[in-house]
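Here the complex is missing a single protein chain, while all its other protein chains stay put.
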Amino acid sequence: MTLPSDNDLTTKDLAITDTLQSPEAPTPGEHSHHGYISDKSKYLARLKRIEGQARGIHRMVDEEQYCIDILTQISALTKAIEGVALGLLDDHLKHCVVDAAKLGGDEAQIKIAEASAAIARLVRS
Amino acid sequence: MTLPSDNDLTTKDLAITDTLQSPEAPTPGEHSHHGYISDKSKYLARLKRIEGQARGIHRMVDEEQYCIDILTQISALTKAIEGVALGLLDDHLKHCVVDAAKLGGDEAQIKIAEASAAIARLVRS
Amino acid sequence: MTLPSDNDLTTKDLAITDTLQSPEAPTPGEHSHHGYISDKSKYLARLKRIEGQARGIHRMVDEEQYCIDILTQISALTKAIEGVALGLLDDHLKHCVVDAAKLGGDEAQIKIAEASAAIARLVRS
Partner (left out) sequence: MTLPSDNDLTTKDLAITDTLQSPEAPTPGEHSHHGYISDKSKYLARLKRIEGQARGIHRMVDEEQYCIDILTQISALTKAIEGVALGLLDDHLKHCVVDAAKLGGDEAQIKIAEASAAIARLVRS
């Protein structure tokens, strides 16, 4: 079986964000304009761990371990990624939304509409 | 930062399943006694893809991409892993639970109780 | 404001179940062919309480109480109805599905497919 490479994934899964990046997108070191993440290294460690959980579940299926045990691990992964999402959302409200509200104008309402749509996706997924 | 190795993960995250394996656990090639998975290669491909999604989200946080875009990718990952869980659960009901019910005795009730607990974890996570 | 009457509700919300009832549907006293519910009076009490929770939330909105407090009550109602759903599903697996599996034939697979679809709706809602 040919597994999807990391590059394939970028092109397909991350299409939404890719289209948002202009051709002159900043190099990684310059991305600090979205520096709203309160404790980046904490998130990176949690996401690295979640990637490991996904790899562990893949191995359990490959080894045909007991289905209920696999489901237990899937629930753990789901809770972990949900925790990351709630943390990022809190950071976003604290920084982006509050900053936009202070500036006034339509920007705050646009940020709130975006945040509400993201919350709806989380609640429904 | 020292990232958790795959082995660390096994010891910690997969503790529940590890304790279920006897010292004489079969080698991978012999795991076929849980051969209830209807289309294993399909699950493996989906899980490989989910692992890639987790890696993509890690990179987005590392590059401090826009929070709402990261949340969109997290919702996509959550839906994908949920789909795997629902598929595995369906397979489990179709094979393990039905087989236990045919045999009669307490085994079917034990299998149902296990399945119900797994469903509750999925619904609440 | 004209509120929907209980009869309106039956016609609209419960359309799915109504269409499943034959013209010769049994009178309430004869409904015992689905006697799979392990402790009916417990469910009825919980559902009566949930109806009261919905009424309480309606009053909170009418009195324009603090939004966060209303959301807290909505989460409590959601958890309560989820608990009823998980209980009913467990009863269903224990009785209908196990009985169908014992009989053999296609009936068990039909029951499992129905149950899996119901589980998917619960997980995604």
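We just call them A, B and C in the order they show up, numbering each chain from 1.
Here is the rule we use: contacts are C-beta pairs under 8 Å (C-beta built on N, C-alpha and C of every residue); 3 or more make two chains touch, one makes a residue touch a chain.
Quantities reported herein were computed from a predicted structural model and do not represent experimental measurements.
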Hidden partner interface residues of chain C, rising order: 1, 3-4, 6, 8-10, 13-14, 16-17, 20, 28, 31-37, 40-41, 43-45, 47-58, 60-79, 81-82, 84-85, 88-89, 91-92, 96, 114-115, 118, 121-122, 125
Residues from chain A at the interface with the omitted partner, ascending: 82, 85-86, 89-90, 93-94, 97-98, 101-102, 104, 108-109, 112-113, 115-116, 119-120, 122-124
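Rule of thumb we're sticking to: only the chains that are shown with their structure count from here on.
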Chain nearest the overall Cα centroid: B
Euclidean distance of C-alpha centroids - chain B vs chain C, Å: 28
Length of the line joining the C-alpha centres of chain A and chain B, rounded to whole Å: 20
Euclidean distance of C-alpha centroids - chain A vs chain C, Å: 34
Interface hub residues of chain B, defined as touching at least two other chains: 82, 85, 89, 115, 122
